[in-house]
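Structure first, then comments.
Left out: one protein chain. Kept in place: all the others.
First chain written, first letter: the chains are A and B, and each begins at residue 1.
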Amino acid sequence: MSNQQGATRIQGIIVPLLSVVLGLLIGAIVMWSFGYDAIAGYSAMLKGAFGSPFYIGELLREATPLILVALGFAVANTAGFFNIGVAGQTLFGWLASVSVAQMLPELPKIVLLPLCILAGVAAGAVWAGIAGFLRAYFNTSEVIVTIMLNHTALYINNHFVRNVLTDSGDSTARITENASLRVPFLSELTRNSTLHAGLFIALIMVAVVWVLMKKTTYGFEFRSVGLNPDAADYAGMNAKKNIILAMLISGGLAGLGGAMEGLGNFQNMFVQGAMPAVGFDGMAVALLGIGSPIGILFAALLFSTLKIGGTSMPLMSGVPVEIVDIVIASIIFFVGASYIIRLLVNKLSKVNKKEVA
Amino acid sequence: MHSILVRGGISMTEENYVIEMIGVTKAFGNYKANDDIFLNLKKGEIHALLGENGAGKSTLMNILSGLLEPTSGTIKVKGQEVKISSPGIADKLGIGMVHQHFMLVKDFTVTENIILGSEPSRFGVLNKKSAAGVIADLSNKYRLAVNPSAKIEDITVGMQQRVEILKTLYRGADVLIFDEPTAVLTPQEIDELMSIMKELTKEGKSIILITHKLDEIKAVADRCTVIRKGKSIGTVDVKQTYQQELADMMVGRSVLFRTVKKPSQPKQAVLEVEGLTVKESRGLEAVRNLNLTVRAGEIVGIAGIDGNGQSELIQAITGLRKAESGTVKLNGEIITNLAPRKITESGLGHIPEDRQKFGLILPMRLDENIALQTYYQEPYSKNSFLNDKAIENHAIELIKEFDVRTQSEKATAGSLSGGNQQKAIIAREVDRNPSLLIAAQPTRGLDVGAIEFIHKRLIEQRDKDKAILLMSFELDEILNLSDIIAVMFEGEIVAYVKPEETSEQELGLLMAGSSLEKAREELEKNKEEEGSPHE
Partner (left out) sequence: MDMLAILSIIVSSALIYSAPLIFTGLGGTFSERSGIVNVGLEGTMVMGAFSAIVFNLNYADNLGKMTPWIALLVAGVVGIGFSIIHAVATINLRANHIVSGTVINMLAPALAVFLTKVLYEGKGQTAFIIQNFGKTSFPILKDIPIIGQIFFTNTSAPAYAAIAMALVCYFIIFKTTFGLRLRSVGEHPQAADTLGINVYMMRYAGVLISGFLGGVGGAIVSQSISLNFSGSTIAGQGFIAMAAMIFGKWNPIGVMGAAIFFGFAQSLGVIGSYIPVIQNIPSVYLQIAPYVITIIVLVGFIGKSRGPAANGTTYIKSK
């Protein structure tokens, strides 16, 4: 590894780290400007995230779907697509997994649980696949199509819940134990938090996606298509196949994230007023993690720490919970505008180093 | 060396100089693109600025036209020292640039492009009538025919260039800088441009002509300043200087004009194209009923002006574009409209026209790029899992064999120079041992050293009994390398000639659509006229 690559590796860590620090700083400034005690606010947040096994459990549970949705967004992004539709794909994955659970509650767990999870993956994949197919064969902008599909998914979900899964009810019954991701060991460990086995699925997927993107021909093709579709054509790569495959995987991961919510967290489905937050939060995590699976893992943990910790802020320090989103948005801003950070780092490192490889 | 060769005893006084660049230096960090350059321009002269690619000509002219500021040095316009800090100032000083890569907004009309930034208006509202009037006047005065309401994307390259020229005249330019203006023109259009330039100087304009083409300099320039590696070598009177001298000044050593090669001994047909028809993006036929054969052990060069179907022909052969009718056979097997990958696997190698767009994925590593055509095969991958070591080792081998200069095989393709990028592509394609090698514009934008290397390689492959299909807009290259030249015009092959039996002029006429007999007639007629230097 040459000196030049070593320098880039360091920059790869400094930029996100500095962005986090700067984002927290912005949050502190906002708090102070409105008369809140930032120190009290942040300590409340830390206590609310790490202060007890329960909180830690909630934190890990919160991170689970975020990891998956972010991985989904990142895979599509690598292949050059902006899949705003992860929100709708997550929603459908959630709906599908709960629907199968409600329709076949008697099946033994060893069959039902995987079936429900697969249903979630399939639903998300198909929903994304539509956009992929249209883009591959008709060259329509996946940005518009996925936005449209998001809204469509919302209305279909609500209609399904009200008219198929229930009798004009706003939420379905709870899924049976046979479809649940909850595991007594984990629940006890974290004093009855909502932490569920989906965490392991998420961690496994981090590894799977890493291998896929870095070590397989699929990942190679996705990267090529995303960086230079013309050269990819010339290299014999099948553009249509790659577009559709990337979207299928992307939607499948998002759908899996939705299944986590349906089978592990909420354990039912209900009418929603807007796209589930986890959909867009997942995008934010992907941007924070700069697209790499490991980065996404850390970004998801950071994000969840802020979110879960934030819920304790109003009670313990009087600070409104929206500060968390402001901090997160600021962090992403600095990650995105990292040019200025990289410039600073470059200047500083030139002062120190005299020799070049 | 700043020896100023003035033969003929013309004395120069300062008032004659419209532009003076004195000791101009431009540094980007440690790299000096221009190093203490001296250049002056007399009123009414055509002054050539000669240098290889990367010598610093464009940088110097970007300084003169206000796009860059010099690190040190002085610039004088009409005897007054000036600071040209923006294109706007250059405009006001009467300096206009006709860019090599046209600065035209494709979606706008000719008129909109000409007036942009200096629009005639009433309270901010565009005054289209007034604009049309001014443009018509200029167009007539300088004989630059354009269609004012046509969109740039719909007009010919020749007309686009005239629009670029009108842009400068509209802003009252007295000094026009032409940056490599003939790259995309036929010899006939080049002649037209030369007479336009002479017309402009008759009207009192002064011209700086940036070029690396010696015969153009001989045709129109009065004086020539040579730049090499950022330094000015000298200024000469063109009429008193031989092309060979200019070339040597430009390169710094003796340059061979022709690559030495044995006569070809072609064997069996490798590529057979019959009745091929291909449509281009707008649905018009770009290739019409075309027949072409390339045999093992020969180089077939396709000569033609950009836009006559060459790109589409190659795209159809390589599977990147649909063939509407006809057949393409490779080694006897039909490959028409097969998937690109199947075609390359049948024995085709392709060095693409635009190496950065089609040949390489710049942000990816060099070894990954070298594996771009083979990554899916063993040993580079197995069961869809990449074998990083194999990819790495293969790249190291090829880098050594083809002398690709790079920090490491893990460096990004984008960090290599143009010449080394092209070497990497050639290494990749040649290493796969294809029976047919297609080389499209293989030396575009490269310096003489790289060009020599690549030409040698192509001839080497030909001597190994490969079939080579060469496509180039550089007639020199076509004449140098080809065993047979096929001239393409409006989608058809209109003539087959041997390089030793033809000339640039004849090729020019053929490329512009004339038949072989007519071309030869015309040239016979022009024999009394002084033939352009060609040695």
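As a working rule, a residue touches a chain if its C-beta (ideal position, glycine included) is under 8 Å from a C-beta of that chain, and two chains touch if they have at least 3 such contacts.
All values derive from a computational prediction rather than experimental measurement.
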{"item": "Left-out chain, listing which of the shown chains it touches", "value": "A, B"}
{"item": "Touching residue (missing chain; options A:K109, A:H159 or A:K241)", "value": "A:H159"}
{"item": "Absent-chain contact - pick from A:L104, A:V126, A:V183 or A:I326", "value": "A:I326"}
{"item": "Given A:L134, A:V225 or A:V278, the one touching the chain that is not displayed", "value": "A:L134"}
{"item": "Positions on subunit B contacted by the hidden chain, ascending", "value": "65, 67-69, 86-88, 91, 97, 99, 103-108, 112-113, 115-119, 121, 124-126, 167"}
{"item": "Hidden partner chain, residues of subunit A it touches", "value": "30, 34, 82, 84, 134, 138-141, 143-145, 147-152, 155-156, 158-159, 273-275, 280, 283-284, 287, 314, 320, 322-326, 328-330, 332-333, 335-340"}
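As a working rule, only the chains that are shown with their structure count from here on.
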{"item": "Distance between the centres, which are taken as Cα means, of subunit B and subunit A, whole angstrom", "value": "48"}
{"item": "Complex interface listing, subunit B residues touching subunit A", "value": "318, 320, 339-341, 344, 350, 352, 357-364, 368, 372-373, 375-376, 381, 384-386, 388, 407-408, 410"}
{"item": "Parts of subunit A lying in touch with subunit B, wherever the complex brings them together", "value": "2, 4-5, 215-218, 220, 223-224, 227-228, 230-238, 357"}
